[in-house]
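The complex appears here minus one protein chain, its other protein chains still in place.
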C-alpha cells in the first residue's frame, strides 16, 4: 500500500515496522491469529450468509441475536488479548450491517440500487478477509453552527462533486481508530442532516491509501515510549487518526448514500443502537484485564489478592454491568426486514451512560489496589532500572513480594499506568458518541405520559394533569 | 377457604373484604383482569407445554428466552398496574420452574419420581388458574449457627416426620409475600444444607388454609391507613406474612424433595439466577410509576415536568439498568436439559446488587422533584383536608398548579409518600436475598487467575505470580 | 396556653398529654434536661451577651466561631438524645441571630429602630427560657407565579394592614417544625421579594396561641402508631404543621421588618448560610443513631457488628462529611458588624447538597446491615407479638442472637423502620430549602472567569476566551 500516514511530522514507510503503528498492527493481527486458534476459532469465524463460505466473523452480517452477542463476545476477547481497542475489527463491521438495512429502505422507497453495490463490496471483503476501519466523526468546526454555516467547509467531510462514474469528496474526519491496521475505511455521515447540509450526507468505502487521502496520527499519553527499548510500555497499542481528504475520488460501486440526507438519521439511529450495546463488552474486557493487573500487583506487593476482595468485586460489577446491559439491549432488539439485527435504543443508550462513567471507577479501584507505584507511574524508567551504576539499588527498591521479581512488579505497574493513565485508555467517554447525546435519546424513549397514567390510576386521580402552558 | 390469617391480634374472616388484605387481593386480581384484556392478553396468557391449553402465563413453564423475558415484562406491567409487588404471581411461578429442572436431576441420579408428581400438580394449577405464593425464607434464628445447632428447632421449617403417605412439617417461614391472595404456597428450602441439617431440606406445596398453618401478617409503614376512609393511602397494597407451621401434614403427591440435602444448593442456585434476573423488571416497573408520579407532582406544583428533565432521565437510567441487565442475564442463560430456562448467575447476581441500590436513588430523585410536601408526607390528613371547619383553608394551602385541584396534589403527594416511605416499598434490598450474598456469588464467578494471565501476557511477564502462602 | 392545634379533625386540648404531640414535647424537654445535666450543661447553657446572665444556649446570640460550632454540637447531641429533629430549639434561634444583623443594617440605612425592639424581645426570651419555632416556608401556591400574581393571596403569609400599634397578618405557612413544643413562633419571609410583593416582606414573632392562628399538624409515615400501646414506635417524635393565619394582630414591638422587601434577600442569605452549615450536624447526629441501631441489630441477629465494618465506616464517612463540611463553612465565615456570625455561603450550600443525598445512603446502609426484618418493617405488630394465642410463636420466630431477647430484636427493627421509613425521617431533602436552590448559590459563588485565567496562564494561552455571543 501507498505510504500516506504521518506522525510527528514523519512519513511512516511501513506500518508493520514503524514504532508508531507496529503495535496496533500486531494487536489487530491477534484477531487473525484467534481465527486459526482452536480455542477461539468458533468465535472469530462464521459462515457467510451470502456465499456460505467460512469467513472472519468481523466481516459478517449479524442476522440473529446470537450473531450480535458474538460481536460483543469477540470484542471482549480482543480486549483480553490486547488490553485495548482494535478499531478496525469493529466500526467497519457495524457500519456495513447498518447500511445493509438502510440501503434496503432506500432502495425500496427511492428505487435506488445501493444494496446490490454494498453486497458486492461485502462479498469482496469477506473473500479477502479485510480489516475495515469506520469513519463517522467529522472535525465539525464550530459546534454552535450547522454544516452549511461553517466558515470552513472542510470542517466536515462532504461531497464536492457528483460525477457519472463516482463522487469527489473532501474535508476532515477526526479521531478515527485503527486506520493504521486497516485495509479499507468505511465512511458514514457523522450526524443527521437537513436539506441544506445534504453534501455531508455520504456513505462510501475507500482504500486506506486512496489517492488524495493524508492520514495524521494523533499523539496520546506517553506515546513516546513506543519509540523506546524496554518495558515502560506494553507491546500493544491503539491509534487514532485525522483523515484529510483532498478531492478523493470514489467510484459509483463504492458509494452507498449520496445526498439522501433524510436517511442519515436512520444510519445514526441504527449505528448507535448496536454500537452502544456492544461497547459495553469492550470496557468490560478492559476491566477484566484491570482486575487481573490489580490482583497481580497485590501479589507483587507481597499481599494476597483476596485482601482486596471487596474492591475486586466492585470492579467485576462494573464490568458485568456494561457487558450485561449491552446484551440486554441486544435481546430486546429485533431483526430489521432487511435481515440485520438492530439493538434496542433505550437500553443501548442507557448503557452508553454507564460506559462513560463506570470505567473511570474501575480505573480508580485498580489504582487503589495497586498502590502509589502504579497510581501515577511513580517508578524510575527502564533506563534507570537497568542503569549500570544505580540500577541494582532501584531494583532493590522495587522488589517487594517474595515470589515476584522486581521486573514483574515494575512491568505490572507500567501496565496499570498504561491502562489507567496511558495510551491504553480507549476513550469510553466520547468514543461512539457522548453521554449527553445518549441522554437525549433516553429522554425521547421514555413514555412519561404513559407513566403518569399509571400513577394517576394507582392514586385514584381522575382529572387530566397536563403540562402547564408556556408563558409568553 | 378456612380463615387462618391474623393481623393486629384479629382473625381475618374474609380476605377479599378485610381492610388488611383486600387491597392485596385486588392487586393480584389485576393480573387476572389483564388476562382478559385485549391489550395485555398476549402477555398474561400462554399455551401450556403440557396440555396445549391456553393458561395464565404465571402458571407456565418457561422454556425459552422469550418465555423468561415475558416473565420480566409481566412483572414490570404488574407494577405499572399496582405500583407494587404481587408476590403470588411470581415466586411460586419461578419455584415450579426451578423444581422442574432439579427434580429431573434427582430422578435421574437417585431414581426418584419427583418430576411426575410435580407435573401432576402443575397441570392442576394450570387448569384451575391458581395463584401460588412461594416460601423460602425461614425465621432462621441465630445467624451464626447452623440449623441443627439452633436452640429453637422451629426457627427453620423442617420435616418432623416422614410417613408412608406423606410428611409432617413444622417451623416458621418469615416475610412471605402475597400469601393473603394465594390459593397455594410453594415451599422451598431457604438455603443449602449439609447432612446434619437435612430435615430442613424440603420442597412441597400446601394449600393456604392447610390444617396446622397459622398466618400472621406483618405490619408495614402506615398500614393503619388501610383501615381508614379517604385518600391517604392508594387502593393497592402488598402483604408479607409469618407462616407458623405446627405439624402440618403434606401428602406424598405434593412433596418434591424430602431430605435430599445435596440438591438444595441447586435449587438456590437456579432460583436466584432467575429471580434476580427478573427482579430488575419489578423495580423498573415501580420506578416507572415514580417517574409518572414525580412528573405529575411537578405539574401539580405549577411547574412543567421538563424542568426536571435531568432527574427524570436519571430515574429512567436506573430503571432501564436493572431491567436491561436482567434481560442480559436471561439472554446469557441457557435451557436446562429438563426444559426450563436458567439465567446466567454472574449477571443475575450483579443485577441484584443494583436492585439493592438504584431504587433508593430513584426514590430520592422522586422526592427531590416532588418537593417537601411529598418528602415526608408533610401534608394534613384526609380528615383535616375535609374538616368542616378549617378544611377549606387546608385545601387552599395545598392547591398550587393552575390546572390541578388540591385533591390531585394531595393524592399525588400521598402516592409518592407510599412509594418512597410507605407500604409500597417492596423490599428491594433483602427481598430475593441480600446483596452481600450476591457479591459472594459474583466473586466465585470471576475467573481472577484467567484475568491475571491476560494481564501477564500484555505486560510481557513470564514468571508465575501465585498468591503468597498463608502465614501460620 | 389556648388550644389551637388540630390533627385528624380533633382539637388537641393538652399538647403535653395528647398522643399526637406528647412525644414532641418530651423530645424538646430533653434539651432542658440537658441544661441541668452536668455532662451536657456546658453545651446547653451559656452566658447572655446582653444581660451577662446564664441562659439556655438556644436563646443566645452567636458571636464567635466557637458559639456557632456549639450550635452544631448541640444539634448533633439533641439527635443523639431523641433520634430526630427538635425544631423549636433551632429555627427560632437562628432567626433571631440573622435578624440581629439585618435589623442593624436596616436601622443604619433606613433610620428604623428594629434592632432595639428585637433586643427587648430576645432579653425576654432569654429570661423566660422560651422555645421558639421558626416559620419561613409559605404554602406558596402556583410555583410558576410571583406572590402578587397568585390567584389565592393566602398562599403566602402577608401583611393585610399596617396600623399605628401593629400589623394584621394573614395567609398560610406550611410544614413548620416543632410548633407543638414551642412557646413562640418567629416568622421570617420565605423568599426574596420585589416591590410588588412587598406585603409578603414581614418578620415578626407571635405566641403559639395568638388569636386568629389555627394550627393543623400534618400526618407522617406511621403516625397512627403514636396512638397505640406497645413498642411499634419509639418514644420520641417530630411534628410539622400548617399555620393558618386569619387576620392575626402583631403589636409593633414584635415586628422587625415590615414591607422593606429589599432586605428579604439578606435574611434568606444569612439564614441559609448558617442553617445549611448547621444542618450537617443534624443529619450526622441521626446517622450516629443509625450506626448504633445497625450495630445493635447485627448483634440481635446473632452476628458480630464488626462483620459490617466496611459499611459502618461508610456510614461514619457520610455523617462526618456533613458535620465537618458544615464546620468548615462556619470557620470560613465571619462576624457581621452587628455582632452575629455568618457562615460561608459557598461551603454552606455545598453542604446542603450533601445533606440532601448522603443520609439516603446512610439509611440504605442501615437497612442493608439490619436485614429484611428492618428494611420494610417486616415484623408482626406489638399486638401480634403479645397475642395470647400465637404470640409465643411470633417471639420464637423473632428471637435470634443468643444474648438478646426477641423484644430487643423487635424494638431495634422498629427503631430502624422509624429512622429510615417512618416518622423519624426529618426531611433532609427539602428541609431548610431544596438542593436545587443550593446549586444556584454554588454557581453564583464560583468565580469561573478567574479559574479560566489560571488555566490560561498554565496552558500558555494569551488571547482572550470570551463566552460566545448569543444568537438572536
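Order of writing sets the chain letters: A, B and C. Residues in each chain are counted from 1.
Heads up, the rule we're going with is that a residue touches a chain if its C-beta (ideal position, glycine included) is under 8 Å from a C-beta of that chain, and two chains touch if they have at least 3 such contacts.
Values in this document were obtained by computation on a predicted structure and should not be read as measured data.
One chain is not depicted; across the entire complex it touches A, B, C. Contact with the omitted chain, checked across C:169, C:291, C:355 or C:373, is made by C:291. When the whole complex is considered, the residue among A:74, A:135, A:379 or A:465 that touches the unshown chain is A:379. In the complete complex, the residue from A:123, A:162, A:303 or A:335 that touches the missing chain is A:303. Take chain B: the residues that touch the chain left off the picture are 144, 310, 468, 471. Interface residues of chain C facing the missing partner chain: 65, 69, 80-83, 231, 234-236, 288-289, 291-293, 295-296, 299-300, 302-306, 309-310, 312-313, 316-317, 320-321, 323-332, 344, 346-347, 350-351, 353-354, 401-405, 407-408, 411-412, 414-415, 439, 442-443, 446, 448, 450-461, 463-468, 470. On the side of chain A, touch with the chain left out of the figure occurs at residues 6-9, 137, 139-145, 151-152, 154-155, 172, 174-175, 214, 216-222, 224-225, 232, 240, 242, 244, 246, 301-303, 356-357, 360-361, 363-364, 367-368, 371-373, 375-381, 383-384, 387, 390, 393-394, 396-402, 417, 421-422, 425-427, 429-431, 434-436.
We adopt the following convention: only the chains that are shown with their structure count from here on.
As for how the two copies chain A and chain B face one another, over half of their interface residue numbers coincide.
If each chain is reduced to the average of its C-alpha atoms, the one that sits nearest the average of all protein C-alpha atoms is B.
Chain A and chain C have Cα centroids lying 50 Å from one another.
Our note on geometry: chain B versus chain C, Cα centroid distance of 37 Å, whole angstroms. For chain C, the set of residues that touch two or more other chains comprises 144.
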